[in-house]
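Omission of a single protein chain aside, the complex is shown with its protein chains in their original locations.
Just so it is clear, A, B and C label the chains in written order, and each chain counts residues from 1 on its own.
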Amino acid sequence: MPDKASLATLAEFEEFCAGAADFLQVYDFQAERIEYGEATVRLPYDRKHVRPGETMSGPSMMALGDYALWVAVVGAYGVMAKMAVTTGLNVNFLRAAGLNDLICEARVLKPGKRLAVGEGTVYAEGVEGPVAHVTATYSIPPAKSGT
Amino acid sequence: MPDKASLATLAEFEEFCAGAADFLQVYDFQAERIEYGEATVRLPYDRKHVRPGETMSGPSMMALGDYALWVAVVGAYGVMAKMAVTTGLNVNFLRAAGLNDLICEARVLKPGKRLAVGEGTVYAEGVEGPVAHVTATYSIPPAKSGT
Amino acid sequence: MPDKASLATLAEFEEFCAGAADFLQVYDFQAERIEYGEATVRLPYDRKHVRPGETMSGPSMMALGDYALWVAVVGAYGVMAKMAVTTGLNVNFLRAAGLNDLICEARVLKPGKRLAVGEGTVYAEGVEGPVAHVTATYSIPPAKSGT
Partner (left out) sequence: MPDKASLATLAEFEEFCAGAADFLQVYDFQAERIEYGEATVRLPYDRKHVRPGETMSGPSMMALGDYALWVAVVGAYGVMAKMAVTTGLNVNFLRAAGLNDLICEARVLKPGKRLAVGEGTVYAEGVEGPVAHVTATYSIPPAKSGT
């Protein structure tokens, strides 16, 4: 757990998300935890995420990793960072997830002035060991006034 | 255009995909071209792909890149490669795509025995310059007999 | 070849490099071409780059890719960009290079205000097909005046 308090609460975060992004209707992400630079987000199992081989698809894991890291970024910078954009992402797929909920544990490695870099480990409920590992970089919008 | 003939036709490819993967109901990918190690795939604009800022989302670009490269892999190895799995993917987001169809031009850089590596450039219709660049690696299933 | 003229000449570039960086004594890079957002750089074969299997090492390919892309960045932004720093790099190794010179063809995919993204393809002299493919992102220092 991080030393500092989160700069955004789950309630603030969810208020921002409500209705803000159409693509969240595809991905029913559930933010379960938000701390300073950390977050836990769940993607519930649904047939629409299943790829051949009866397993949760890579794109769904990538979407979850990107989203969970973005939540962690908001926890580190506050709601001003809600307009942060992903500049790049790298994922390694480690093992099959099966037909299970996915959970991503995300943390910011470096909350920089212009860029934030983070990593996320994706687990599938009931599967031992991580199913994917994500790193990503976010461009932080300049603070409006002064700062 | 590559020297060799594609090892799979668009018709063969679409026959395989029909009903094969639930996640294709989220992404209405249209494979427009398949050659030996090359492919062009379109993701039609739809509200469900839109993120805050009124632009096509990063996850949709990643999903398109991954899929288009997989089509190119099938073009290089034939339908036996339909069970190829992505082992890793890297994406750089370059500019906003707006509310437009996305088109990915994908090509295999190295069709190896165990791994195939490829790159894809994602364009948004009506936007000058690429909106994203993807590289990814696919694990090629061992041939059944002999080899 | 790009539409615009390079914002730095090879002579300007070499003048900057002379004595500027100790690590260039390890890597005898030869910048052969600099254009607007493009560059060609050679790493001459030398025993000090050889890894087990009698082939040029991965770290030498990564160093070459990073350097060549940086030269291309300087071509796009001018010598003010000589203090650009790499924020991230991704490489895929494609085939063995053997005991040969390495040549990287680098180009900037997006010369942004804060970030530049580029890709480089590494060839080994006498080897058919690329031996490595690199993408990297550079943080562009803010212009002194104005901002």
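Everything that follows uses one rule, which is that a residue touches a chain if its C-beta (ideal position, glycine included) is under 8 Å from a C-beta of that chain, and two chains touch if they have at least 3 such contacts.
Remember, predicted model here, so these are calculated numbers, not experimental data.
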Residue in contact with the excluded chain [from C:A63, C:V108, C:A124 or C:I140]: C:A63
Full-complex contact with the absent chain, from B:S6, B:N90 or B:T121: B:N90
Touching residue (missing chain; options A:D22, A:D46 or A:E119): A:E119
Absent chain, residues of chain B that touch it: 87-88, 90, 114-115, 117, 137, 139
For chain C, the residues touching the chain missing from this view: 20-23, 25-27, 47-53, 57-60, 62-63, 66-67, 82-83, 85-93
For chain A, residues in touch with the removed chain: 90, 92, 94-95, 109-110, 112, 117, 119, 129-130, 133, 135, 137
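One rule holds for everything that comes next: only the chains that are shown with their structure count from here on.
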Maximum centroid distance from chain C, chain identifier (CA atoms): A
Approximate Å spacing (C-alpha centroids) for the pair chain A, chain B: 23
Inter-centroid spacing, chain C versus chain B (mean Cα positions, whole Å): 28
Separation of chain A from chain C, taking each centre as the mean of its C-alpha atoms, in whole Å: 32
Residues of chain B engaged with two or more neighbouring chains: 90, 92
